[in-house]
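With one protein chain removed, the remaining protein chains of the complex are shown where they sit.
What follows is chain A.
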Amino acid sequence: MLGLSVDRLRADMNRLLALLFHQGVLDEQFLQLQQLQDESSPNFVSEVVNIYFHESEKLLRNLRGLLVDKEFSDYKKMGIHLNQFMGSSSSIGAQRVRNVCVAFRAASEQNNRAGCLRALELLEYEYCYLKNKLHELFQIEQQRILAAGVRYPQQQQPNNP
């Protein structure tokens, strides 16, 4: 039974990943991160992604803070935040988020506040979607690890319930 659930969980993970690639939410750079994870660094992907979440939320707050100001004019500062967001998104393979940043930056370069606001909405949406999906992915991964781990003590200690 446990063996089945490990396989099923792995299948669930793969299915979710395939979906995210298909949707363009993730790109090959995410696969690259997975390749960097091994026994010596078993939580590498989630560590990097959690740093990304932390930084991204700060950037999103900064961006919103800039734009809600009706007299906002510091597009240069906004550009800096966007470049950071673009860079980190690209580094983890968050393709859709990165693409929205590109469009956002274009609006910013044109000093188009309305365009920026629209782009920010879209960015927040895409970021939320990404975050939810990655959390889901990590959850399945955790369950899979747990399920795989439970087998062994039962083999070694047959009297364990």
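Methods note: a residue touches a chain if its C-beta (ideal position, glycine included) is under 8 Å from a C-beta of that chain, and two chains touch if they have at least 3 such contacts; residues count from 1.
Just so we're on the same page, contacts and distances are computed from a predicted model.
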Protein name, per the UniProt record, of whichever chain is missing from view ("N-acetyltransferase domain-containing protein", "DNA polymerase epsilon subunit 3", "Response regulatory domain-containing protein" or "Calcium and integrin-binding family member 3"): "Response regulatory domain-containing protein"
Of A:V48, A:L67 or A:A103, the one touching the omitted chain in the full complex: A:V48
Which of A:A11, A:L36, A:V68 or A:L146 contacts the chain that the document leaves out: A:L36
From A:L9, A:L66, A:M86 or A:L137, residue that would touch the chain that is not displayed: A:M86
Interface with the unshown chain - residue positions in chain A: 29, 32-33, 35-36, 38, 40-41, 44, 47-48, 51-52, 55, 80, 83-84, 86-88, 90-93
